[in-house]
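Can you read through this structure? Questions will come right after.
Only a single protein chain was left out; the remaining protein chains are all shown in position.
Going in written order, the chains are labelled A and B, and every chain counts its residues from 1.
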Amino acid sequence: MNAALRDRLVGYAFVGPFLLVYAAVMVVPLIMGLVISLHRADLFGRREWVGLANYSEALGDPVLHQALGNTAMLALLIVPPLTGLALLLALALNRPGRFAAVLRGVFFSSLVLSVTIVTLIWRFILTPDAGLIAEGLAATGRAPIPFLSDPDLVIPAIAVTTLWWSLGFPVMLILAGLQQVPGDIYEAAALDVANRWTVLRRITLPAIRRTLLLVVMLQTAAQLQLFGQAQLLTGGGPGGASRTIVLYIFEVSFGRWELGYATAIAELLFGMILALTLVQYWLVTRHEEPRA
Amino acid sequence: MRLPLPGLDLIDVCKSYGDVPVLERVSLSVAPREFIAFLGPSGSGKSTLLRIIAGLETADSGEVWLDGERIDPLAPGARGIAMVFQHYALYPHMTVRENMAFGLVNAKVPKDEITRRIAQAADILEIGAQLDKKPGQMSGGQRQRVAIGRAIVKQPRLFLLDEPLSNLDAALRGRTRVELAQLRQRVDAALIMVTHDQAEAMTLADRIVILDNCCIQQVGTPAEVYARPANAFVARFVGSPPMAMLPGVIAGAEGGRVQVRLAEGMMLATAVPAGGLVAGTEIEVGLRPEHVRLAAPGTSGAAAEVELVERLGDRTFIYARLAGGAEIIALEPGFGTVRPGDAAALVIDGEAAHIFTAGGAAHHPEPRG
Partner (left out) sequence: MAWTVLLSFKSNAALMADSGAAFAPPWTLENYAAILQGSLTLQWLANSLIVATGATIGVLVLSSLAGYGFARLEFPFRRSLFVIVLLGLAVPEQAVILPRHQLFAWAGLHNSYPGLILPSLTGSFGVFFMTQYFRAIPKELDEAALLDGASRFTLFWKVLLPLTWPAQATLGVFTFLAAWNDYWWPLISATTSDYFTLTVGLASAQMNYAQTSGLGFLMAQAVFASIPILVVYIAFQKQIVRAMAGTAVR
């Protein structure tokens, strides 16, 4: 066997196992989903070809529009502050020493909790009857605020919950990025008498822009799929004020059993996330040299 | 067909990355136990050539033979070649002993033989006390020895060294240079070293292969490449400070030797045979610093203005500009008193001058009688 052919086979031998599983459990369902979305289908096996009807229904569905607005709002309220906060924390924690190490551990520990537990905790912080905030307000003689039942407050409440829960991972990623910045760049900057703000803006941020891009891309994709917090904190209420797209998909499939319509919305969401991710990637990398 | 000859043979090796050629029809023969240096500026293809010999890159065409066996189709590990990498490439998670044993275990060398070879190499390199350390716990110089040790235990037919001294500080570099010279006495193999440092190449190598612009420019002993550079590139590249190049015109011949008129109008009688050099041809005259000196007080010489003075203690290099604008470098013994800005009269030893024609071809002076 010639060497070039053998090299190729070795390559496929290494990536093959993952690709097989990926194809079977990811790509096949994705394609099945596309096919199902062209049918009027339910969970009990009924299939009827309807072409793009599910998609045209989705475009005119006011509930979906509301869910889309909610989801976009949540993503806007979560991704930029999350990135900013994570950057600040990472900058603060990027130093040797026991104290910083302990703090790093504390911030990462919220990662460990499942969505059920996170929402449990925050329900008892936010709830107007005997919640932590309500107790605090009562102590100062003010009325409790119904965070989870006021249509204007429910989205920020979910956003704060999510921020608290999701902070650990971006902090970790950015810390990793920061530690890869070579130290001599900072020494050179110190010799040039650059102040801290200049150092941050001209040296640190450009050096970790790929990391920041990764954080924003992952978080955007994750927050557009926000589901558990909304489902468990509010069930999408009041009056759909906190219904997210994925929650709607869940309702359509497991509440109304309309599998075809649910997958059609899911495919639309997939397209949206994909497009957003690509745009973000393009925006950040268009000035860079193409990498071989 | 070729005869199975000992040593390394490269035949018409070509390599390009996409449209960018890196090596064009490179051929070379290396004798057994010879120490060769690949010398050239960065981008000259010297590292690529080394990597093709090692099998880390594949040539687009051409053949590589080692001791009568064609090795270019073989896997890197099957060629009987050992290499010392620029950054040592020691396996960080293995001890020194494991690092040295790794290749032998892969080659299924018996265990007691491995132990014996490692002990021997550790002895030679004086790293016996470090055998159970990991590379991260060692200094740069020690890591270099381990890297060399890992190559020695394989008992290769050919040693490759990629910029072996570039990662060491100046003091360590001098010592390691001596060690490398000793190493070649001890190993029964040819050595090829890639370097961009000509002092390294000059001190260590039996022959220097000078590469530039995808091609071998000259192959020769250190003395040859210094005294008889094959072309203007080699002339400029070898020697520190480099050979000065003065523009001039062939004025004629006298006694079979070329007379040159420099741009300043000054006539220079050289010892270059006139054959093939026609009067009126524009050429460059190459002069090493040791062939230019300050005129003794009261005597005449070419007028020049001193621009820079490099005092090395025992000798002084004087960088000057002739009246016509050409740069020239003179060498004076001792510390000297000349200063930048001074006017100087220079005496040029025309009989040592080299002549380079427009194509870069070299004409050397006849040896002095």
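Heads up, the rule we're going with is that contacts are C-beta pairs under 8 Å (C-beta built on N, C-alpha and C of every residue); 3 or more make two chains touch, one makes a residue touch a chain.
Keep in mind that this is a model prediction, so the values were computed, not measured.
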Touching residue (missing chain; options B:103, B:273 or B:301): B:103
Contact partner of the left-out chain, one of A:153, A:218, A:241 or A:284: A:218
Pick from A:19, A:88 or A:283: which residue touches the chain that isn't shown? A:19
Touch criterion as defined above, residue of B:8, B:54 or B:331 at the omitted chain: B:54
Even though one chain is not shown, subunit A touches it at residues 7-8, 10-15, 17-19, 21-22, 25-30, 32-33, 36, 43, 101, 104-105, 108-117, 120-121, 124, 130-132, 135, 172-173, 175-176, 179-180, 217-218, 221, 224-225, 227-228, 246, 249-250, 253, 259, 262-263, 266-267, 269-270, 273-274, 277
Touching the unshown chain, subunit B contributes residues 54-56, 75-78, 81-83, 85-93, 102-103, 106-107, 136, 150, 154
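FYI, only the chains that are shown with their structure count from here on.
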Round to the nearest whole Å and give the separation of the Cα centres of subunit A and subunit B. 57
